[in-house]
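See structure below.
All protein chains of the complex are present and in place, except for one that has been dropped.
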Amino acid sequence: MIVTVGPNVDPSLVRAALIEHGLWVRRFDGLDAVQFFIEPMSPSVARETILKIEGVVDVAVSSPSTPRLDAHPSTLDVGGVAIGAGAAPVLMAGPCSVETEEQIHSLASEVARAGGSFLRGGAFKPRTSPYDFQGHGQSALRWLRTAADQHHLRVVTEALQPSDAPLVAEYADLVQVGSRNMHNAPLLRAVGATHRPVLLKRGMAATVDEWLFAAETLLLHGAQGVVLCERGIRGFETSTRFTLDIAAVALIAHVHHLPIIVDPSHAAGRRDLIPALCDASIAAGAAGVMVESHDRPGCALSDGPQAISPETLSMIGARMFARTPGGREPHVSNSSLRSCVA
Amino acid sequence: MIVTVGPNVDPSLVRAALIEHGLWVRRFDGLDAVQFFIEPMSPSVARETILKIEGVVDVAVSSPSTPRLDAHPSTLDVGGVAIGAGAAPVLMAGPCSVETEEQIHSLASEVARAGGSFLRGGAFKPRTSPYDFQGHGQSALRWLRTAADQHHLRVVTEALQPSDAPLVAEYADLVQVGSRNMHNAPLLRAVGATHRPVLLKRGMAATVDEWLFAAETLLLHGAQGVVLCERGIRGFETSTRFTLDIAAVALIAHVHHLPIIVDPSHAAGRRDLIPALCDASIAAGAAGVMVESHDRPGCALSDGPQAISPETLSMIGARMFARTPGGREPHVSNSSLRSCVA
Amino acid sequence: MIVTVGPNVDPSLVRAALIEHGLWVRRFDGLDAVQFFIEPMSPSVARETILKIEGVVDVAVSSPSTPRLDAHPSTLDVGGVAIGAGAAPVLMAGPCSVETEEQIHSLASEVARAGGSFLRGGAFKPRTSPYDFQGHGQSALRWLRTAADQHHLRVVTEALQPSDAPLVAEYADLVQVGSRNMHNAPLLRAVGATHRPVLLKRGMAATVDEWLFAAETLLLHGAQGVVLCERGIRGFETSTRFTLDIAAVALIAHVHHLPIIVDPSHAAGRRDLIPALCDASIAAGAAGVMVESHDRPGCALSDGPQAISPETLSMIGARMFARTPGGREPHVSNSSLRSCVA
Partner (left out) sequence: MIVTVGPNVDPSLVRAALIEHGLWVRRFDGLDAVQFFIEPMSPSVARETILKIEGVVDVAVSSPSTPRLDAHPSTLDVGGVAIGAGAAPVLMAGPCSVETEEQIHSLASEVARAGGSFLRGGAFKPRTSPYDFQGHGQSALRWLRTAADQHHLRVVTEALQPSDAPLVAEYADLVQVGSRNMHNAPLLRAVGATHRPVLLKRGMAATVDEWLFAAETLLLHGAQGVVLCERGIRGFETSTRFTLDIAAVALIAHVHHLPIIVDPSHAAGRRDLIPALCDASIAAGAAGVMVESHDRPGCALSDGPQAISPETLSMIGARMFARTPGGREPHVSNSSLRSCVA
């Protein structure tokens, strides 16, 4: 926003009035008039409100750049589950990768028991090393669907490339676009074209504006709706895996009025912080959380360290739904070796 | 931590057991033995627990580098107010700078009304530009103390240079070391030497480890105790002033077991996000929050845009103490110009 | 690397010897032995060298995780042009997007005149907003190829999705994987499968290790060779578009011995810094630079502000090849309005 001060007006009075609204201002002096540029870190205030300030002669605004997203409801129905403002918090859980049919059935039952409504699990996995496990593909999708159905859960899972999108959309209630693909326009177009609701993770170095543009791309190409997912951004701190940008959660929820959930598993990478970060996310305005859970984290084919146990999952669910404060993750007591191959 | 695997043991079984404890491992192969380096982003697990894993022959650990801090209680009494785990959340509020005697009295009464227990306000101000207001010094300290006493509040205020420390300590219950000075060893020594409790803000680019070292320096030089304060770190996002590192709050509270509060005013810089970030901070494990409040933000001599009104302060207090969920900041309705000089 | 100290050896002597080699060490005390973990920010020193240090009984190393890349030559021949250590610096230039057939012919002739050997230009464009120009696709590829051939240049251009890869490979000498796609495994596999040399831009938030893993993925799937391209990473500084990580350039060139070029146009986003950053890149060890150039930047369909004029391009070429020091970009003198539609 650019605010122009009229002639014969003391600019410092206008400045004070702008600050009174919480706006960060930078003053520029023209030949004819003083202008205040409103910095992006300012709260959202309506143009009309600013125009009413005595001494303000014009307020220039940028054109809406994400018109479809601006019209998006603050709550989205996904397979009968409401996600967003006013709705009960939503718990999504499951393994990083879908590993076997048995595993996903067992974990689905744990998710249901904890009060979860979505089963997550990767069928196609984006991995840093090409030598790591890349996912079981369509079989995994089938197992996910069956396991979810059996426990009255919905399925959220990721599409990795444009050609996967229709297949994933066939099995998933909510099609995920992962952090590494937030900037991947061909994938956004293909996923949008499935006309399903989409879970859009924030790129690990994406600004909020870039993230919203990616959401707009999905809607423009046909997505039925979007749920955003904050999953940690890159920073310098090494005691956690990424930096959970909790203020972005509050911003999306309370200023943009869009449904947003948080993935504290990737953000922190630390199992011992996940319960507290689930609580903080809901308190900040998140409509739910998505966590990685596993019954044998040591045997997980990917991201085992950040997976929580079924017990911790239950505790998180109990706190989310009952808002029971306090509680820490139960300690792992077992220290004898068990082979991962049963 | 470095874990050494014994001969004739399958390292992948030890790896699985380590991951079972949530540890991120990196494998190194020696001539004699396989070793796993435990990455810093891992949860804290006792050495004894790891030594009990079958096949582990040694666990090497680093020496405690902050012995005084490790012995610090998780709750600190500051002028009769308990700050930390188990205690009620603490609300600290007041203006960025102490501007006039009248102002600070009026704001103190608002802080007390909102349920706050500490009055904050800068007497010595660190400013980016040398041409900005630098604080009223000792007069401000006196006004602060009188205003606080009148409303049964404690005083928290910042010392900017070693020679200020004794003076500030005379007036403050809790002596603040600001973000820009977290790495300022001479100041830490001087503030420690006052033998008062200290509020230590995190440097805007400090890692958690560096922050803990600064706290250790304070204790080593005599500080009676330390309360840490997360106030946002530097990142790439421009829609907020800094990036509030909520995971660091959970880490300090739940893993290091130290008293920590959050300053969402500087972290977000946006008045519209402050209530939600207060809620999130308490949920993450913070022992309290410190916010900037002002009755006429447009007239504030510094950081006016991020100051909240007395009404918002009341609402934050009500939510902190009653845990009433929801609620947004009341809108500023007034849009006529008022001169800041009464 | 983990270094184990023998019994009856003073660990501080081993520590000193390690530091003598430039290694950053962190000490861990086991039940049986002292171990030093060598931090990642240390220079690369051979295991054998460390094993020769008196008192060292074992040195554990990680397995090579990018075996194909480790075997990659430090200089790659692309269409008869050598890129890498020992070879003359390579200049790649052209528009951000290929806009018209005339434009690309005219720019190709400028690139050739400046001593460039590669013509760059986007046929498929990754854009932040879905409403921005997305590229002319196959027509642009055809125009690029013809223009390049006419001026004895090679073509470097980007593939945006797996299904584009074969088509792009048909027209390009060097197939580009862009910054937003560095983590896009399906694209890396498809581009690798074309068996062409690949220009791999660093993801804007990718660590060097993640970047090398992406290069390995390309090679594993068939790429004939890889040239890395540093294009700036995300940071907090706003006076430039991104932060050019010059140390990563030196690291790739002098420690990893791989061909690397620099794209200062995206890194700085500022036309006035591009000549100096070209010089700095070559001095740091880059095998060449890739810059965006345009004859009418004001009419460019994308990234016009960062495009340099043909005159600046000539100056950069002259300095790269003659190593003439100094020089700044010529000023734009024209300030009358010209319509972009001829």
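Note that the chains are named A, B and C in the order they appear, and that numbering of residues resets to 1 at the start of each chain.
Note that a contact is a pair of C-beta atoms (placed from the backbone, for glycine too) under 8 Å apart; a residue touches a chain by one contact, two chains touch by 3 or more.
Fair warning: this is a prediction, and the values are worked out from it, not measured in the lab.
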item: Residue among B:127, B:151 or B:257 touching the omitted chain; value: B:127
item: Which of C:251, C:291 or C:316 contacts the chain that the document leaves out; value: C:251
item: Interface with the unshown chain - residue positions in chain A; value: 1-2, 4, 26-35, 37, 57-63, 234-236, 238
item: Chain C residues that touch the omitted chain in the full complex; value: 13-25, 40-44, 49-50, 52-55, 205, 207-209, 233, 235-241, 243-251, 253-255, 267-273, 276-277, 279-285, 296-300, 304-306, 323, 325, 328, 332, 334-340
item: Chain B residues touching the omitted chain (full complex); value: 65, 126-131, 134, 160-163, 180-181, 183-188, 203-205, 209-210, 213, 216-217, 220-221, 233-234
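Rule of thumb we're sticking to: only the chains that are shown with their structure count from here on.
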item: Centroid-based (C-alpha) most distant chain relative to chain B; value: C
item: Leader among chain pairs (count of C-beta contacts); value: A-B
item: Euclidean distance of C-alpha centroids - chain A vs chain C, Å; value: 31
item: Whole-Å separation of chain centres (CA-atom averages), chain B against chain C; value: 40
item: Whole-Å separation of chain centres (CA-atom averages), chain A against chain B; value: 26
item: Per-residue multi-chain contacts in chain B, two or more chains; value: 235-236, 238
